[in-house]
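What follows is a single structure, and I will ask about it in a moment.
Let's look at chain A:
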Amino acid sequence: MAATAELTLAEIRKGLHWRKQLDKVFVIVGLLVLFSCLGLLAMLFLDLVHNGAERFGWDFFVNFPSRKAERAGILSAWVGTTLIMFVTALVSLPVGVAAAIYLEEYAAKNWLTGIIEINVTNLAGVPSIVYGLLALGLFVYTFGFGQSVLSAGLTLALLILPIVIVATRESLRAVPKAIREAAYGLGATRWEVTKDHVLPYSTGGILTGLILGLSRAIGETAPLITIGALSFIAFLPPSPVSGEFPFLNFEWLKSEYTAMPIQMFNWVSRPDQAFQANAAAAGAILLAMTLLMNAVAIWIRYRFRKKINW
Partner candidate 1 sequence: MAEVLPAADLAHTSRVVEQSLAGLRLRAVEMGGLAIDQVACAVKALLERDGRLAEVVLSREALVNDYDRLLDRDSLNFIALQQPVANDLRLARAIARIGLELERVGDEAKKIARFALQVSRGGDTDPVTAVARYLRHMAGLSVTMLRNAVRAADESDPVLARMVLARDKELDAEFATALRQLMSFVMQDHQFLKASIDTVFALKGLERIGDHATNVAEQVLYMVEGESKGPSTGG
Partner candidate 2 sequence: MNIVAPKPETASVAISIEERRPQRANPPKATAESLDFWYGQNHALKHINLTIPEQQVTALIGPSGCGKSTFLRCFNRMHDLQPDTRYGGAIHLRPDNVNLVGPEVDPIEVRMRIGMVFQKANPFPKSVFENVAYGLRLRGIRNRTDLAERVEKALRGAAIWDEVKDRLNDSALALSGGQMQRVCIARALATDPEILLFDEPTSALDPIATAKIEELITELRTRVTILIVTHNMQQAARVSDFTAFMYLGELVEVDVTSKIFTNPAKKATEDYITGRYG
């Protein structure tokens, strides 16, 4: 006869008490950490806003940079950022989605595909300055795009490509196998399954991934510096729309430019203390733009999730 101790109710209760205490401890620790981080972020934001308070105003947005701190604005910077983001999105989206579709739907599960997949995820960890160097050699010199919006857009597109690919793959995977089977069962080809079902139902995830990628790219400074973003330009790239035939041109792609992070960097490095306020203001605006893009991404995901309920 074994001398096993049977747990009495009192013992269970005692053990339970301690286990629940531990549970609470973890909750408290988690909350502490969370609020610390959020608090830090909030403090940073408020600090920037406070420091840059005197610069906020319509003028700040529509003025070019100037040697006088009070008159320096971010016009060329935010226009530059916007145009670059536009190019980045336009390039990274099709390339990233196509690559993801290939890897997910078409590639055979062999060693070659494995290598490609590993490399894609590795790319996400490559330091952004390396992208800058690559871009310098490839886009700026070899292809001859020069120090232009085009080069910047392509560089950042490369940078966020892994993000887009991974996000797209996750969305593609989220489409249940049952849906694909149903489509194949009706006699669809692989492309028809992808085009009619997998892609449309993944749109939410893909867009979310793209916007998250863009919100990362918007703040990248190192690559842009490397490929020659100017830090003081008092002109805007030419408008894509003009009054004469052919009404649409691509001159703006070849133009020199600056971007928000560059401008901030430039101002912060100035010895004149007055420019600190400009830098802070620009920083607050940049942070706001990033948060706004994230919010849009969340909203898109929410809207698409409502429509499609697996």
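What we mean here is this: a contact is a pair of C-beta atoms (placed from the backbone, for glycine too) under 8 Å apart; a residue touches a chain by one contact, two chains touch by 3 or more; residues count from 1.
Selection criteria: all candidates are chains of the complex that A comes from, given by their letters.
A quick note: this is a predicted structure, and the numbers were derived from the prediction, not measured.
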In-complex contact partner of chain A, selected from candidates 1 or 2: 2
In the complex, chain A residues that touch candidate 2: 108-109, 176, 178-189, 192, 196-197, 201, 307-310
